[in-house]
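Rest of the complex left out; these chains stay put.
Order of writing sets the chain letters: A, B and C. Residues in each chain are counted from 1.
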Amino acid sequence: MDREGTRRLLRQVRSGKLSVDDALDRLPRGGVAADLGFATLDLHRAERRGFPEVVYGPGKTSDQILKIVDRLHRAGQTVLVTRVGRDVHETVSARHRGAEYHELAHMVTLRTRSRGARARRGIVVISAGTSDIPIAEEAAVTAEIMGNLVERIYDVGVAGLHRLIAHRKILLGARVIVAVAGMEGALPSVVAGLTACPVIGVPTSVGYGAGSGGQAALLGMLNSCASGLTVVNIDNGFGAGYAAAVINRGGRKKGN
Amino acid sequence: MDREGTRRLLRQVRSGKLSVDDALDRLPRGGVAADLGFATLDLHRAERRGFPEVVYGPGKTSDQILKIVDRLHRAGQTVLVTRVGRDVHETVSARHRGAEYHELAHMVTLRTRSRGARARRGIVVISAGTSDIPIAEEAAVTAEIMGNLVERIYDVGVAGLHRLIAHRKILLGARVIVAVAGMEGALPSVVAGLTACPVIGVPTSVGYGAGSGGQAALLGMLNSCASGLTVVNIDNGFGAGYAAAVINRGGRKKGN
Amino acid sequence: MDREGTRRLLRQVRSGKLSVDDALDRLPRGGVAADLGFATLDLHRAERRGFPEVVYGPGKTSDQILKIVDRLHRAGQTVLVTRVGRDVHETVSARHRGAEYHELAHMVTLRTRSRGARARRGIVVISAGTSDIPIAEEAAVTAEIMGNLVERIYDVGVAGLHRLIAHRKILLGARVIVAVAGMEGALPSVVAGLTACPVIGVPTSVGYGAGSGGQAALLGMLNSCASGLTVVNIDNGFGAGYAAAVINRGGRKKGN
């Protein structure tokens, strides 16, 4: 129940249309949730957090995802489904023509009709290796669906620093940078050491042996000697793109 | 060597005042560094990153710290020394009257004279328990020395959610929130679920048994179901405060 | 050998029907066990613990499971087989018409005929996400076969607290709550902070990256700032449901 709903209820109490005890029972329920049986959609989230609930794909059937997409779309909300294959896109796009599939990012998006706002500039997504691209794309597509223009710089790891430095101009112009790296994960440290804007490190599970699965990269970023680097979980491109978008809108809920 | 210095050097090359080979030798050195023997100060950092090099206290003697402070101060830079005791403050303030000691945060600060700029609003530091306060203070003092006004909300962990919700208004007004928590580290998730601005989670080493030393809190924050939460290392209040200040200045190097 | 058997034996000793040495050899074997070659069934367990031995499915063939079910059923005991697929149910139900399959929980149950007792109220199973439902169902079905009515509340994680609070009435009415959550596992802490009854946390292996496989959720629950939360192993819905049933019968072996 949002602020307006609560206001209405309180007016009903004042007017006597609603008993105190009945109001008492209803009040704690502070939001709007749609119960689909297997899922309780948080339709209030766009209002509260500036972007609707995002659908995490793994462990859900195409059919369940379709039902969730239907419900979110009907509520006029932008839809973002993460970590799904082409098959999910086919199921969704059969009913919703506008649904797009992002091959590298493994995401389905479905925009609302009335998006007139211009995309915001300022986000750069940079990755250390070719194998890190899917996670970098997850970050980039997330930021894009949230209303941003994203610049991409890929495969510029620290084993050849000149490749990174060649892009210094873009980096210095950024308002927030998402730096994606597997193996030893040193790229975000080096990027943060060169720039003044917020840098979000994304460790990826690229690599093998001790520290593989992203452990070395994650620990490296957490221990970065470059002040002010913040980090998301291994392979969490979505989270980094989301945080970048939130930072880039300057703390305001709506991006316009 | 910064852009201006390079421009000067290139002009000298053009004018013939500097030979090509001499320029060749000097060019790769891209900055300004002060060599103290035991430390190589990065005096260029304020220019590059928007804030000077910060002095990490552990493993340095009072005397070494004093020498570093002297050199930074002489260069007209704001000084921040982290994780030091009263003794270090005594050594430093004997020479620099303006040096302040922050008891809870274990920090020494020494501001430059000419700070006319008004402090920026928008940062909230919130902590879960009484034992998390020193780390929360480390974040708050860092953000303050970087030119921010900081609001503090302490001891409002999730075992009594009403204490948190009582402060909802402050949280909704924030432009960036630093959420500090030990034990299961659930506070940042809950805060991020309620607000639209960037939230930085700081796990603390408060707790005992399995997952102690901050492991449970760190892993909890990395696995948060609240989108867009970013994280710093365990007990790294400084890093969180730094990142918050960088986010709060909106990507610009200078805070005006 | 149970208490009655021992009494009989001792009477035989007193009457001289059994020599002291023969009794000596028999006495230490304190129970009733059925040896199937590949398994030694603890038929005494229902007597001793209030519920028969449960069949853990993984690593056993359909044929082995059928033989165990036969033997338990012949002994008049309720049968519960965990973590099995439809194929096991088909094998079992071909001989035992009453065998039920619980799709989501991956369990087969076979009740005894003479169950006149009314199901006990008081157990609530609550889960954080859609992906946690199979483990939640494992807990719920276990509690049901042990004679309880179970209320289910699914997909009400802490990223949208209002969804949880909407169900506060049910939670306050519970005598024992099983709270199931993956990722950061904060749900049981929040639930325990709101209620006065025993809460059992079940971490699930939902999630990815550092702390995945349920580690973050488990450590979070073990470090909960909500007093009195107890925990079972990752994905152990069965154990939580069993413990809830034992707590709900108030310490008495039989549920009447």
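By definition in this document, a contact is a pair of C-beta atoms (placed from the backbone, for glycine too) under 8 Å apart; a residue touches a chain by one contact, two chains touch by 3 or more.
Please read these numbers as outputs of a predicted model, since none were measured by experiment.
Copy number for the full complex in this structure file, with 3 chains shown: 8.
By our rule, only the chains that are shown with their structure count from here on.
In this assembly, the C-alpha centroid of chain A lies 26 Å from the C-alpha centroid of chain B.
Centre-to-centre separation of chain A and chain C, using mean CA positions: 39 Å. Once the centre of each chain is set as its mean CA position, chain B and chain C turn out to be 50 Å apart.
Residue positions of chain C touching 2 or more other chains, listed in rising order: 129, 159-161, 209-211. Within the complex formed with chain B, the chain A residues making contact are 48-51, 54, 122, 174-176, 192-198, 200, 218, 222-223, 227-233, 236, 238-240, 242-243, 245-247, 250-253. Of all the residues in chain C, the ones that touch chain B in their complex are 128-129, 157-161, 183-186, 189-190, 192-194, 207, 209-212, 215-217, 219-227.
Across the complex, chain C is touched by residues 1, 25, 28-31, 33, 38-40, 42, 44-45, 53, 56, 58-60, 64, 203, 205, 214-215, 218, 233-236 of chain A.
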